[in-house]
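Take a look at the structure below.
As you look at this complex, bear in mind that one protein chain is not there, while each of the others sits in place.
After this line comes chain A, so read on.
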Amino acid sequence: MSGGPAVRISIESSCEKQVQEVALDGTETYVPPLSMSQNLAKLAQRIDFSQGSDSEEDVEGEPKDREWGKQDGEEEEGTVKFQPSLWPWDSVRNNLRSALTEMCVLYDVLSVVKEKKYMALDPVSQDPAAGKTPQVFQLISKKKSLATAAMILQKGAEKLSKSVAENQENRRQRDFNSELLRLRSQWKLRKVGDKILGDLSYRSAGSLFPHHGTFEVIKNTDIDLDKKIPEDYCPLDVQIPSDLEGSAYIKVSIQKQAPDIGDLGTVSLFRQQQKNKAGMPWHVKLEAAQNVLLCKEIFAQLSREAVQIKSQIPHIVVKNQIISHVSHTYISLSISLCHSTGEKKNNRASPEKPKPDDHLYVLEHNLHQMMREFHKQQLSSVVMPHPSSAPFGHKRLRLAGPLAYDKAEISSWQQTEGLLEKIIKQAKHIFLRSRTARTIDSLASRIEDPQIQAHWSNINDVYESSVKVLITSQGYEQICKSIQLQLNIGVEQIRVVHRDGRVVMLSHQEQELQDFLLSQMSQHQVHAVQQLAKVMGWHVLSFSNHVGLGPVESIGNASAVTVASPNGEYAISVRNGPESGCKVLVQFPRSQIKELPKSDVIQDAKWSHLRGPYKEVHWSKMEGRNFVYKMELLMAALTPCP
């Protein structure tokens, strides 16, 4: 095969067509193949229609049959051999025959009708009775069909209501889930078994309070579907621990008298009506519970410190109240935890007469703030150790060894002021401030001349606030500005800064401040005379803030000033003491004195320029609304007219 030449093989389709004729030149003419219809006709030709039509031997069919017979003469002989029933086209033939018959009849009828010669078609009048079904039957059938329709409608309605209920159930479920999602975004939740527990505590914020503070999330979906859903319905409910229910607050107050031990005990101070708890949404409940927890933590911390801290007068912790002494006086600070569970009505508290509010809201707020600061400090003091193998703890303590800190340095880190100490200090300050204000106010209202003005600063530190005290005389504010005091009120003492920079420390005693202010006021009058003299053109002869002569004052010292008139004829001498009041003397020129004591020494006329004796002015009888005004009048009277 590989080596030999290729053999040519011609392939030709075998001729299956019949050869019609062979021409002289040898070309063969084929019979063209039969088309489909020709084939059918050819097959149909073989059907013997006359066979089996023995039932109908009509006259009309006769000539046709004859023709068929003639045409299929040669085939008849072939088909006769078959059994007629077994012949496959028998049924077709029968049907065709009957169809032909029908058609012929129809044709005849139509042609007869068309001629209208023999027949006419009239509409047949229908018998009404015959078509009418009996009424009972009609009724029954109608009833039946109505019932069927009703059933279908009912089924549809049922389906609809079911789907609506399902929808609602789904929505509630979805609402629960969305509520849970909202809860999850604000509170710490975890799943324990088939329960969802949440965390109320401030532990993640740095609290060390051992209360577990867990609440449980409850699905509240099984409500009665028939009843109307209340407006504030929430599919999610929370179950808070029983000891955190209700509301609580810390009450801080300052009590003036020493508390009687017998009176101590439960302080129930809930005056405001408890709100209906049932309708509270979960976030309100949780916030209230968390507030209760924080109050409890604050109180626990304060109680612990109250027991631990050594103070001169020990702090007393009784039930829900801590009493500690603020000053050496009989003033005590009372801190109490007020917690109402809301279940029992406040029967005991209600008959009590509503006392004036003695809350120190600022301190209550500060307690909360300090607790949070404490938390933050706890949180920020915990740092990850580096290197990682080192134990947890304060970074500074780890540095203490390598950096060789001494004991004093280390102990300085460790002493921290407790919550109670801080709050006592704040209370002391608040008390001192209020007492200072009261002292100043009472002095201002009691003494009209000179006037006291106090300007309190709005922004204060928790341990320090300041007030500016001005002592002026009415109408002469511009002239007499000598006394301006700045009072810095601290925790235990008041620091007074004069305008000229002198500093005086006053203790917390009320009397001390009062005495100081009184002495300042008396000095002010003398200063005012001095200032006035300058304005009026008088000369200051002498001035002394602290006079060493005369009666001894119980408070401070008397001060004195002597001024001389412009021409030098008159002199006014003023002595003003905080206790003894003012004494004004006028010195007249010698010439004006009528009954001069006879003296041999000063007979000469030149001695008439000597100063004469002093005469006291009846100051209370002077006209004028205040001291400086009187003084101005006096000076004006003594100044000779030009």
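Here is the rule we go by: contacts are C-beta pairs under 8 Å (C-beta built on N, C-alpha and C of every residue); 3 or more make two chains touch, one makes a residue touch a chain; residues count from 1.
Operating definition for what follows: contacts and distances are computed from a predicted model.
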| item | value |
| --- | --- |
| Protein name as given in UniProt for the chain not displayed, "Vacuolar protein sorting-associated protein 33B", "Mediator of RNA polymerase II transcription subunit 18", "GTP-binding protein" or "Serine/threonine-protein phosphatase" | "Mediator of RNA polymerase II transcription subunit 18" |
| Residue in contact with the excluded chain [from A:88, A:134, A:193 or A:402] | A:402 |
| Option touching the unshown chain, where A:45, A:145, A:177 or A:204 are the choices | A:204 |
| Chain not shown: contacting residue from A:24, A:384, A:459 or A:636 | A:384 |
| Residue numbers in chain A that touch the chain omitted from display | 204, 382, 384-392, 398-403 |
